[in-house]
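The structure appears below as C-alpha cells.
One protein chain omitted, others in place.
Chain nomenclature is as follows: A and B, assigned in order of appearance, with residue numbering initiated at 1 for each chain independently.
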Amino acid sequence: MEAMKAREGESATYTNQGTVKVFSKTIEVKTSERTELINVTDEIGSFVEATGVTDGHIQVSVLHTTAGIFINEWQDALLTDMKSIIEKVVPQDMYYKHNDLEFSDCDKSNAHSHLRNIVLGHCLTVPISQSQIVLGRWQTIIFSEFDGPNQRKVFLQVFGI
Amino acid sequence: MEAMKAREGESATYTNQGTVKVFSKTIEVKTSERTELINVTDEIGSFVEATGVTDGHIQVSVLHTTAGIFINEWQDALLTDMKSIIEKVVPQDMYYKHNDLEFSDCDKSNAHSHLRNIVLGHCLTVPISQSQIVLGRWQTIIFSEFDGPNQRKVFLQVFGI
Partner (left out) sequence: MEAMKAREGESATYTNQGTVKVFSKTIEVKTSERTELINVTDEIGSFVEATGVTDGHIQVSVLHTTAGIFINEWQDALLTDMKSIIEKVVPQDMYYKHNDLEFSDCDKSNAHSHLRNIVLGHCLTVPISQSQIVLGRWQTIIFSEFDGPNQRKVFLQVFGI
C-alpha cells in the first residue's frame, strides 16, 4: 500500500497485521437501585490490557432487555440529568400494555425499563489501538440499570491482533 | 499470556486464535404494515450456524434510512408498547419540512420514518462465541419497519475464526 498522508490536524495512518486472537468473558454488575448508572470503564480497560491485544476492538454486550450501556462523561450533576432525560423520553408512569395483567404475563411493571433499553442501546464497540482502549478524554463507559436492584451479565469480547 | 482469574460470579476468560473468515449475505425482509416489528433472530442465528465460525461477531446492517433494528424481548403486549413509545418520541403527525412539497422533492410523507431510524439505530453487532450467537435469555433481534409496506434489505456479515 502507498503511504497515506495525513492532512493538517489529522494523524498519520497506523497499520498492523497478524493472526487474530479472541478473548471472551462474562462479567457481572450488581445494582442496588431501580435506575442506576455504574462506571465500568476501568473493568473493561483492565480486561483489554490483560489480553495483550494490540489492535482491534472490544465488543461490550449487555445480555438483558431492561438495562443498557452507553458512553458519556462521568460527572455527578450530569448523572442526575441523564436519569431525568431518560425519565422524560420514556416515562415510568404511563399506561403500558406490558404492565397490564389483562394482556401480559409479566407482573414486574417494567415496560419502561424495556423501552429505555431500546432507546439507549444495549451494546458498544470500542476500538483498541496500540494496546490502548480508544476513548476521548471525557468518555467513560456507563452501565445503566433500568430495572434494579439486579445482578446483570455483560459479555465482553476482545477481538484483534 | 498469564491465566486471568475470574471473580466470583464471573466466567473465566475463553480464548481462541486463527485465520479470519468472512461470510456476507444480503437478506430480504418483506413488511406489510406502515409500522411493523419482525423477529429476525432465527434467520440471523441460522446464518451464523451455517458459516461454522466459532468466535467473532455478526454485523447486521439495515440498508435503509426509514427502517431500523434493535434487540429486546418478543412479547405481544410489549410490541404494542414499543410502537407507542416510538410514536411518542417521534410523532407521525407533526409538521416536517421533508413532507412539505414547497421545500422537499419527497412526496412520501415519511419524515417521521427517517427520524425514527436515527433515534433507534440501523445496525447491531452481535458476538459469536464457541459457535453460538451470544444473546441473553430474553433477547431477540427485531427488525422495525417505519415506512411499510416495503421490501427491505439487511446486510449480514459474519467475521471471525
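Criterion: contacts are C-beta pairs under 8 Å (C-beta built on N, C-alpha and C of every residue); 3 or more make two chains touch, one makes a residue touch a chain.
Everything numeric here is computed off the predicted structure, so don't read it as measured data.
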Among B:41, B:54 or B:104, choose the residue that contacts the chain missing from this document, as touch is defined above.
-> B:104
Touching the hidden chain, out of B:11, B:41 or B:65, is B:65
Using the touch rule from the top, list residues of subunit B that touch the missing partner.
-> 19-28, 47, 50-52, 59, 61-65, 89-90, 96-98, 100, 103-104, 106, 111, 114-115, 117-119, 121-123, 125, 151, 153, 155, 157, 159
Please identify, in ascending order, the residues of subunit A that touch the omitted chain?
-> 1-2, 4, 6-7, 9-20, 55-57, 70-73, 75-78, 80-82, 84-85, 89, 119-121, 124-127, 129, 134-139, 160-161
